[in-house]
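My questions all concern the structure below.
In this view, the complex is presented without one of its protein chains, the others remaining in place.
And now, chain A:
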Amino acid sequence: MKIKKNFYPASLLAISVLLLILILKTESASNSDGILERHINRKLFSTDSDAAYSDSEDSSAEVNSMMHDAHEPVQSHSECSNTSHGGSNRFPVATVNWQRVSNPYIIALWIIGAGMVKILFHLLHKVVSRVPESCVLICFGLIVGGIAYSINKNHRINELLFNPDTFFLFILPPIVMEAGYFMPKEPFLENLGTILTYAIIGTIFNALAIGGSLYGVYQAGWMPGLDEFGKLDILHCLLFGSIISAVDPVAVISVFEEIHVNTILYICVFGESLLNDGVAVVLFKVFEEYIKIGVCNIIAIDIAAAIASFFVVAFGGLFIGLIFGYVGSFITKFTVHNRIVEPTFVFILCYLSYLTAEIFHLSGIIAIVFAAFTMSSYVEHNISSKSHTTVKYGMKMLANIAETIIFMLLGISAVSDFWQYWNTGFVLWTLFFITIYRAIGVVVLTFMVNYVRLDKINKVDQFVMAYGGLRGGIAFSLVSLTSADHVPTIKTMICACIVAILFTSFVQGSTIRPIVELLKVKTADKHKISMFEDINLRLIDHLMAGIEDVTGHHGHHYWMAKLHELNTKYLAKIFTRDPYKSRNEELLETFHRINKRDAEEIVQEIEKGNSYGELAANGTFANLLMPLEMRKSYSQASFSNMIRQRGPSEACIDMHAFEAHGTDRNDATIHHLLEENMYKPRSRETTRYRRGNIDDDSERKKQETEIFLRHKLTLRRRPKHYKHKHNKHKSRTSSKTPSPLTAGSKNVLKPNNTAPSFSQPQMKDENKSTKPSSNEPDEGITFSVPTKKS
C-alpha cells in the first residue's frame, strides 16, 4: 500500500532526473552555441528534408547561427529569410531552438524537481519527522550534483542561478519578504529590544570573535598545510567570520512550529535570524571593501566610516522599508474596483523597497522586511479576502521556491572540485569556533537582556537558542559569491562553510526536536481563547498601562498603549479604507469568531453522526446549555442557542410553514414540503471570461453547500425501511437511531414525517445529473432562517 502510494512521485522524480541528465549530456556535447542545435536539428530533419541539410555543414551552421542571433524562430518561417540563402534552405516543418529557452527551462525543471522531492519525502513520514526538510533537499542536491559531475565536470547548473546578481536580486528577497510579512506583530514589537540585541550585537560579536580566533589559530601554526593554497589575512578571517555568523532560521523554525514552543523563544530566534542576515550582509560588504583597500592602508577613518555606514545602511533600509510599506498601504486603499491588482501592489512594492534600498547601498533585506511588516498591518483591512489569500500563498510559494533552490544548489555545489583545497585544521577550527561562540554569545547577551526583561529567558531557552544556530543558505551564498581575487583561500573557506552547514543542519537540525522534547521546553498554550478570556486580556492591558502611569515609570505597557493610540488615531485613518477597528472593537470579531467556532463544532458533530440528543447527554456541549427560562432572551446570542432550541435536524426548517398559520394550513404544509426537499436549481455556469476580474462564485458555492447539507439531513431523517435498501452505502448514518429530541419534534412538525418519501427518488436523479430543472428563486437557504419567535 505504502509503496504504491510512493510510486508515482518517485517515478516522476526519476523522469525529471533523467531529463536533467539528458540536458546535461546535450550540454556537454555543446560547448559552443549552435552545435547543439545543429546536432538536434540534423537528427530531427534528416528524414524530412534530407537533401537540404546534407548539402554542406557550413550552410546549416549558418542558418543556425542566424536563427540564434535573431532570437526569433518566427523569422525562419518568414519568406525573406529563405530567399537570402537561395535554394539551400527550405521551409522547415518544425524547428528546435533549445538555446533560446534553455535557462528558464532548466530553472523550471529545478523547481519542479524540488517540489517532487518534497512530496516524496513527506510521504515517507518516518524520515520527515527526524530529518529537517533542508537536509532532504541538500541530499537531493548532492545526488543530482553527483550525477551531473560524473557526466560533465564543468557543468554550469549552479552558475546559472548562483551568481551575485540572481542571488541578491531574485532569490534572497522572497525569503525575507515572507518572513517579514508573517512576523507576529505584537510579540515582535514587545521583544524588539531583545531581538535587536541578539541580531546586532550578537552577530558582530560572532563575526569578530570567529574571525579573530581563526586568525590567531592560524598565526599559532595550528592549521598546517593552509599556506599551500594562499596566505590568510586577518581581514580574510573577519570576512569569513561575518559570513559564517549568519544564522539560518528555516530548519529551526519549522521544528518550533511543529511543537509550538513558547512565543518568546519563537520570536527571539525568528526575529534574530531574520535581522542577523541583514547585519551579516552589511558586515560582509564592509570587510570586502576593506580587503579591496588592503589591510595596511586602513586607517582610523575607515573604521569610523564603517561604523557610521553600518548605522546608515541599517536605518536607511528601515526608513525606505517603512516608506514603501506605508505607500503600499495607502495605494490599496483605492483598489475597491480593481481587486485583481491588489496582490501585485503588495508584491511589487515590497520588491521595489528592496531594489530602492540597494540603489543607495542601504540594507535591502531590512527594507523589504519592514516594508512587508508594515504592509501586513494595514493591507489586510483594505484588500479583499481573496486577494489576501493570494498574497499569503504567493509569499509562501515564492519563499519556498527560493529556499528550495538555495538548498539544492548547496547540495550540487558540494560535489565539485574544490575539495582538493580541503584543510582539516581550518574546517575543524571553524566548527569549533562557531559552536563555542554561539553559546558564549547567547549566554552573555541573555544575561544582559535578562537584567531588563520581566520574564527572564531561562537556561533551557538559552540552550535551545544556542543549539538552534544552524547555518544555511545565506552563509553559503555569501561565501560562494566571494571571488578568489580578493581572498586566495576562498576555496578552503567554501569547504569549511559547506561542512559547517551540513554539520549544523544534519546533526543539530535533526537532534533539536528530541532535545526540545527532552528538555521540556515550555510550549506555547495554543488553546482556543474564550470570550471572557479575551475581555480579561484587554482589561489587563489597560490596567497595566494605568499602573505604569501611576508608578511613573514607562515600561512596555506604556509604549504599547501609546503605539496603539498612534495607530488608531492617525495611521490607521490614513492607511485603511474602512473605519479602522480599534483594538477594543475587535471584541466583536472575537465574539463572531467564537460563535462560528461553536457552529462548526456542532456541524462536525452532526457529520460524525451524533445527534443532538447524544451531544447534550455526553456533556460535550453541556456547558453551553442553559436554564429554560433564559432561552428567550438568548435567542440570538449564539448559533448554538438556535440549534439548542430546535435540535440540529430541524434547524433548517422553513419558518414560513409556521407563519402562514390559519387559513391554508394544508397549502402551507405542501409548500413547505416542496421548499424543504427540492433542490435548488443549479445556476448556469458563467462562460464569460475577463482578464481583469475573477467571477464571484459564491452563489455556486452556496448552492453546493446547500445540496450537501440537505443530502446529509435527508439521510439522517430516512425511516427504517430505507435502511435495508441502502444499507451498503449509508450504513453509518442511517443506522443511527433517532434521538429522543428529534423524534419528539417530529410529532410536532408534521412535514418531516413525510419528507423522506419525497426526497429519496429525487435525490437519486440529482446525483446523476444536476441540471437546472426549474426556476425557483434562491431563498430559504439552510441555516439562514429567521429565528424570531414571538
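The definition used in the following text is that a contact is a pair of C-beta atoms (placed from the backbone, for glycine too) under 8 Å apart; a residue touches a chain by one contact, two chains touch by 3 or more; residues count from 1.
Assume contacts and distances are computed from a predicted model.
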| item | value |
| --- | --- |
| Among "EF-hand domain-containing protein", "F-actin-capping protein subunit beta", "TBC1 domain family member 19 isoform X1" or "Glutathione S-transferase, C-terminal domain", UniProt-listed name of the chain not shown | "EF-hand domain-containing protein" |
| Among A:K386, A:R538 or A:R577, residue touching the chain not depicted | A:R538 |
| Interface with the undisplayed chain - residues on chain A | 452, 454-455, 525, 527, 530-533, 535-540, 542-553, 555, 557-558, 561, 565, 579, 581-582, 584-585, 587-588, 591, 594-595, 623-624, 626-627, 630, 633-634, 636-638 |
